[in-house]
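Just one protein chain is left out here, and the rest sit where they should.
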Amino acid sequence: MTEWSVLIGGRAGEGLNKAGMILCHLLQERGYHVYLYYDYPSLIRGGHNFSLIRAVERPVFAHRDRVDYLLALNQETVERHRWRLAEGGVIVFDASAVRAEGVGLPLQTILREVQAPDIARNTGIIAGFSCAAGIPWETMEQVLEREIPRGIETNLAVARKVYGAGCTLRQIPELPRGRRHPILTGNEATGIGLLAGGLSSFIAYPMTPTSNLLHFLAEHADRYRLKVVHPENEIAVMLMALGAAYGGERVAVGTSGGGFCLMTEGLSLAGMAEIPVVIVLGQRPGPSTGLPTYSCQTELSFAISAGQGEFPRLVVAPANPAQACRWSTTALNLAWRYQVPAFVLVDKNVAEGAADFDPGGVPAVAPRESVRWDGTGTYGRYAGTDDGISPWLSPPSPGQTVKVNSYTHDELGISTEDPLLTVRLQEKLQRKGAALAAEVGRLQPVLSTGPADARTVLLTWGSCTDPCIEVAGEHGLRVVQPVVLWPFPAEALRAALSGADRVVAVEQNTTAQLARLAAAEGIAVHGRILKYDGRPFSLEDLEARVREVVA
Amino acid sequence: MTEWSVLIGGRAGEGLNKAGMILCHLLQERGYHVYLYYDYPSLIRGGHNFSLIRAVERPVFAHRDRVDYLLALNQETVERHRWRLAEGGVIVFDASAVRAEGVGLPLQTILREVQAPDIARNTGIIAGFSCAAGIPWETMEQVLEREIPRGIETNLAVARKVYGAGCTLRQIPELPRGRRHPILTGNEATGIGLLAGGLSSFIAYPMTPTSNLLHFLAEHADRYRLKVVHPENEIAVMLMALGAAYGGERVAVGTSGGGFCLMTEGLSLAGMAEIPVVIVLGQRPGPSTGLPTYSCQTELSFAISAGQGEFPRLVVAPANPAQACRWSTTALNLAWRYQVPAFVLVDKNVAEGAADFDPGGVPAVAPRESVRWDGTGTYGRYAGTDDGISPWLSPPSPGQTVKVNSYTHDELGISTEDPLLTVRLQEKLQRKGAALAAEVGRLQPVLSTGPADARTVLLTWGSCTDPCIEVAGEHGLRVVQPVVLWPFPAEALRAALSGADRVVAVEQNTTAQLARLAAAEGIAVHGRILKYDGRPFSLEDLEARVREVVA
Amino acid sequence: MTRTTLITDARNTWCPGCGNFSIQHALKAVLLEMVSEGLPLEQVVLVTGIGCHAKMADYLDVNSFYSIHGRVMPVATGIALANPDLTVICCAGDGDAYAEGLDHLIFAAKRNINLTVIIHNNRVYGLTTGQYTPTSPLGFRGRSTPRGTVEKAFNPLELVLASGGTFLARGYTRKQPMVRALIREAIRHRGFSFIDVLQICATYNDPHEMYDRLTYSLEGHDPGDFDAACRKIREWDYNREAPIALGTFYSVEEPSFEERFRRTPQSPAEREAAIRAHLEET
Partner (left out) sequence: MTRTTLITDARNTWCPGCGNFSIQHALKAVLLEMVSEGLPLEQVVLVTGIGCHAKMADYLDVNSFYSIHGRVMPVATGIALANPDLTVICCAGDGDAYAEGLDHLIFAAKRNINLTVIIHNNRVYGLTTGQYTPTSPLGFRGRSTPRGTVEKAFNPLELVLASGGTFLARGYTRKQPMVRALIREAIRHRGFSFIDVLQICATYNDPHEMYDRLTYSLEGHDPGDFDAACRKIREWDYNREAPIALGTFYSVEEPSFEERFRRTPQSPAEREAAIRAHLEET
């Protein structure tokens, strides 16, 4: 398999995420599928940032430790990442700032000559890479023109000088390619998925790793006639969202664990009042502030049990942007169908990782409405039904009152403390949960990859999935990924695991939360591969760990 | 077994809780152990309230449906509770307001004669009861004098008139009795337990069912030189508590599910910063506002997984005031020993139920300190140790800085994003959790009652425990109660269940949360007896349900 | 049938003598009046917190969102954002709006969102049986402060004024006709309207003798004059006895928040086209 890895590193504030995206576009133009991992500490300028791009013949969402090209804006990049260099790997660096072997570019001089700003060093390095990798000038020019909104002339001047002086060292061959696709982060794909689900309002308070979902939707609010609101804090976010949903909006919120804590009381209200809302919950390592810009999978148990009392909810955990898009649409639709809160549980790797995205994967826009009131008799917000779903009505509706209530209530929404009505309400919620679980069961909630008769299975979720699939491939293992994590798809999981005699959980946390969930359903997990340093599994990482466990 | 049940009912605001307490005292004077269940809706005046008192030869914490005496201040009480009347049961009622068979007392006339306020109707009814039950006048006089702080003369005048006109109908015989004990609610017993653990600050925002813990500690603050603070909301409660603990206080907070939601972000901070705090979490039926003055057991999963990230914590769930006292002391001591958040997870039945309380059960006051810094070298708040417990120091300490931090941090408490330090921190927390689990294992975290060779076991927790013990007795079943619910005492539980082939979970929720926890540890539960109408199991209730299941 | 009286069948459980009755009557009367003048009743949404005051949601037969303690403002804001044509009325307690959820009150005022906020300011937590609130006077003995509070009350009108509220008034439950007039005025006002109603709590805090003695109606006061509003608002600080003005302190017009979010919903076809175009550009 032809594949290439490129790392570009430098200081925070030097535009390394953008540079990574440009590299992705260049490599896509060469016919590759691309994946971008962006690694940065929580600060605005000065720390070490890097983008790691992997270009492969088929879609991927995992990185390798080894890189073929190391693009260094500063010495630290070389020192930190030299170990990654594959045999024959090339370092492209700014010779005015870095001492290394390889392609040294006199960027300071060049920038001075064309009076380019410092940030154009990225363009210089990219041009050096393009030249070394044998990417045609026209391709590069076209990508730069598309991707650099301001000062393109100066940038091209820099690129021209660099490119003109260089030569091809390690050709990245062109592959026959299909249609060029947009390159989307998980956040963007989630946004598109929500929009395809009919989103009309988005409310959020900024918090890594979902701030960029807020930024993305705010940026495009006009295009989608979307109401985007950033209120005073997460409590307000959740409660405004519930008010908006009551008023007829299809609404989602975005946050991370700390902000989600503040939403849990509102979540429970959503459960009791039966008001739909989608929560995009981006996981980052805790406890507490932890590592704000890194990744983990520690909020599964929390998302499932958050909020006082017991009420149905949906939790989906996509593995990559494509799944994020599709399942965000589903989450919105199911939330509104069942009048429950629904989580899109992502992690930083999914939320901020990027990949080329097939627009054909965007679900058709056909918002699934709640059951509507048929207009006969007196409307009861909580009218009893077999499946526990009461017809929805938003005010205004002449002659009817729509009463929602956080107290235990009767069918009209009036508070009650009667024991029988209490039981009836609890059982209504349970029936609704059962109906939701039944529908989830029909949605292929558990995905299985690899030989169906493999005796060893990697059981995983979220952003660990794609690395598992790549590694498993080499060992002939099966990979099983529950995409829906609540209602827990026990049956589908049992089916997916049938014939396996060795189930190994692969998760990015310390307690193997998915394994615990499975165990509670009587599904045994025999091994655990856990990682909790905030960084995604690289293929080499995981390969070594898998080899240990399956040995 | 000699036992008696008395119900007194009327309208909210008529002092029925107090009346119930007086009845408890009367019956205690007759030599009985007493239990009080107080049932009231969430309103200040006008709804139906009742106190149900059970008097038995040995300590109990469960009620019967059947009552021997029904004391009715209004007609509603008779209508609602007539079905409870045992054969030969007696209704004592205010004949000026109620039509019934039995002992009708002309309370309106009597009150008018002695110019007593309306509230004295309680005294009248109690006097009627005392007379009918053959409780000597002197006993009653003494109890009234002790328990009625204001207007005792008028009250005695009312009592005298009623008592003088009556006769004994259904004698409650005197039992040989030991020392008179105080009658405490679970809230009060929890408060005493915390005080015995060395509590120096209590911070809370009022919320049923733990408001009375706040009131109790505020009332007695001077006596214990306690700092009691009621801040603007629960977020402030939790964060102030952490600030106070950092500053050297031994501090607890009290709340219920909704307020606890708002504390979860602070909880996670406690986990990361390793700051001890005790959370008295009173369960009441949700979701959301639900039934504020009733009971349930729905916050077990939530308490265990609340807060972003993974960190050790302690959860104890006492079954009655005696356990509440003892385990509150333990919770405080373990929180400070391990620098973790610790929950005293009560339910409304435990918190507001009352029983006679043996002062001998109050643990000795010997506050267990954290490991103290030995004063050598530079102090590191998070210094590495084998058991993960770093020596504690509160400022001021000359020449040293005490730095606590919500970010992933190094041993000195300075933020880091380094992957190796991240792993070290996570593993330190895990080691601390393991040390805590080991100590818990030595504390008899699982209590077992009944024949050790019984094949059928009722597995239960919290306020369901005592009803289970009474019912199991008649069927020769074993009852197993994990008092510590986290770290989950899987080994002790397995030991307690050994030889059982039928484990039936008895819980007051819809999903059998304890059963789920057990299942996650591979401990099978074969049946479930669940109740979710907010009311405690009566013995008859539970008896019938148990008979169905064990049949 | 209940539609003409605006009262549901729910059993009323306020204590005898409670000031909430007065607010209920006033609000009901205003709504009936406005309905008779052409306001479609279904356009009205009542949002309440949790507390004695909040039972209004059960008692009034209008659309309602019986929310949670402290969160009346964000819920109401969401409703107004969803549909700016609704008449959103908030009944909040002083515990609700001044303690648990004070920040939301300030931000609602800052945004000048079109809500009518009625604070049932009984200066006590009623439903949780009598603890002090932020407007309880210094030294107030409640169940959490049996020796008396050691912090002064704040003046909520001062805070809301500093936050940008565009309509500020004070009422008193024993002056029901004025409460009614104020509610009417507040609903009419486009933007954030705030009425602090001094409410008698018959069970836990009943300073009616003091209120009866010290309250007076604002007269000759220009509600467009910010400085005059400040002066009148500061006359009484909620701690010491002083003349207590009732009426409208301040009323000015400013753009309101929800209007900036009016949108015609996008049809599925339009949405699909928008997504396609967007992805093509990306």
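Just so it is clear, A, B and C label the chains in written order, and each chain counts residues from 1 on its own.
Here is the rule we go by: a residue touches a chain if its C-beta (ideal position, glycine included) is under 8 Å from a C-beta of that chain, and two chains touch if they have at least 3 such contacts.
All of these numbers come straight from a predicted model, not from anything done at the bench.
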Problem set entry | Contact set of the excluded chain (shown chains only) | A, B, C
Problem set entry | Touching the absent chain when the full complex is considered, from A:Ser5, A:Ser288 or A:Ser305 | A:Ser288
For this session: Consider the whole complex, including the chain that is not shown, and state which of B:Pro136, B:Gly166 or B:Gly243 touches that chain.
Result: B:Gly243
For this session: Quick one: say which of A:Gly13, A:Gly31, A:Gly151 or A:Gly166 touches the chain that got left out.
Result: A:Gly13
Exercise. Hey, which of A:Leu52, A:Leu214 or A:Val440 is the one touching the hidden chain?
Worked result: A:Leu214
Seminar exercise, completed: The listed residue (A:His230, A:Arg368, A:Arg431 or A:His526) that touches the chain absent from the view is A:His230
Exercise. Residue-wise, where is chain C in contact with the chain that is not depicted?
Worked result: 101-103, 106-107, 110-112, 134, 150-152, 154-155, 158-159, 161-164, 230, 255, 257, 260
For this session: Spell out the interface residues on chain A facing the chain that's missing from view.
Result: 12-13, 41-47, 204-208, 211, 214-215, 218-219, 221-222, 228, 230, 232-233, 258, 288-289
Problem set entry | Footprint left on chain B by the chain that the document does not show | 182-184, 192, 195-196, 198, 200-201, 203, 220, 223-227, 229, 231-233, 235-249, 251, 265-266, 269, 273, 357, 359, 362, 364-367, 394-407, 412-415
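What we mean here is this: only the chains that are shown with their structure count from here on.
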Seminar exercise, completed: chain A and chain C have mean C-alpha positions lying a whole-number Å distance apart equal to 41
Exercise. By residue number and range, which residues of chain A touch two or more other chains?
Worked result: 235, 265, 269, 273, 406-407
Problem set entry | Sites on chain C at which at least two other chains make contact | 50, 66, 68, 101
